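== chain A ==
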Amino acid sequence: MTLLMILQSILLISGALMFLVGSIGLVRFPDTYTRIHALTKADNVGLGLIVIGLIPASFSVLVTLKILLIWLLVMLASALSGHLVAWEARAQQVPLKPSEGESSKETFSKRELSTKESSDEPSD
Partner candidate 1 sequence: MDTNLIFTLCGVGLCGIGFFGFIYHRHLLRRLIAFNLIGNGTFLIMVGFAQRGQGVTDHVIQALVLTGIVVAVAATALGLVLIRRWFQLKGSTQLPEDDAS
Partner candidate 2 sequence: MNLLIDFTLLIGILAIALTCLISRSLFRSVVFFILLGLMLAIGWIRLGAPDIALAEAAIGAGITGVLLLDTLGHLKKTGNLENDEPAPGRKRLILAIVSSFTLVGLLLWAVFNQPTPAINIHLLVTEAMPESGVSHPITAVLLNFRSYDTLLEVGVLVLAVLVGLALQTDQQAQDSLPGLPNPLLHACLTLLIPAMLITSMYLLWAGADRPGGAFQAGAMLAAAFILLHISGIKLSSQVSHRMMQAGLLLGFGVFLAVATSSLIGGRPLLTYPEGGAGMLILLIELALTLSIGLILLSLFTIANSPPHHKDQGGDHGH
Partner candidate 3 sequence: MNMILSPIPWLLVIPLAGAVLTMLVPYHWRSPASVVGIFTQLMASVVLWYQVTHYGPQFYAMADWQAPLGIALRADGLATLFILMSSLVASACAFYAHAYLSLQKRAHFWPLLWFLWASLNGIWLAADTFNLYVGLELLTFAAVGLVAFASDERSLEASIRYLYAALLGSMAYLLGVALLYGAQGTLSMDSLAETWHWGPTNQVAVTLILGGLLLKTAVFPLHTWLPPAHGGALTPVSALLSALVIKASFYILLRFWIEFQIYQFLPSLSQLLGALGAGAILWGGWMALRQTHLKMVVAYSTVAQIGYMTLMFPLLVAESSEASLLAYQGGILMLLAHAFAKAGMFLAAGNLIFCTGKPDLVSLAGMSRYRPLNIFAFGLAGVSLMGLPPSGGFNAKWLLLQSSFMSGQWWWIVVLLLGNLLSAAYVFRVFAYTYQETDALDTYKRPKLSLELIALGLSVGSILLGFISVWPLEMISLPGPVMEALP
């Protein structure tokens, strides 16, 4: 177990943890806008950590470049899709927060898993 491997493991595990945090946020946050936060931010950090963790394992400039390219493209795509979801949600006037009088528990059960494209879902 070299130092490098330990470092790699830490990076990979913390990257995976970031994904987990993002996914929990996706499920637990109350409305579309906050969910986009959870997804785009946490996942980008998670992916970044994993990419850095993977680079030492490749030992090849070409592969390293490819991994970095993947990272860049995913960042671009997730930024764009996050923006588009928020844009469309605003256009359809999806409310910002759960309406008054609903406990957070109810909101969760009603809206669980209406993922980022929730604008497409029939409003309940």
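Regarding selection, all candidates are chains of the complex that A comes from, given by their letters.
Methods note: a contact is a pair of C-beta atoms (placed from the backbone, for glycine too) under 8 Å apart; a residue touches a chain by one contact, two chains touch by 3 or more; residues count from 1.
Remember, predicted model here, so these are calculated numbers, not experimental data.
Candidate 2 is the partner touching chain A in this complex, chosen from 1, 2 or 3. Within the complex, the chain A residues that touch candidate 2 are 73, 76-77, 80, 83-84, 87, 113-115, 117, 120-122.
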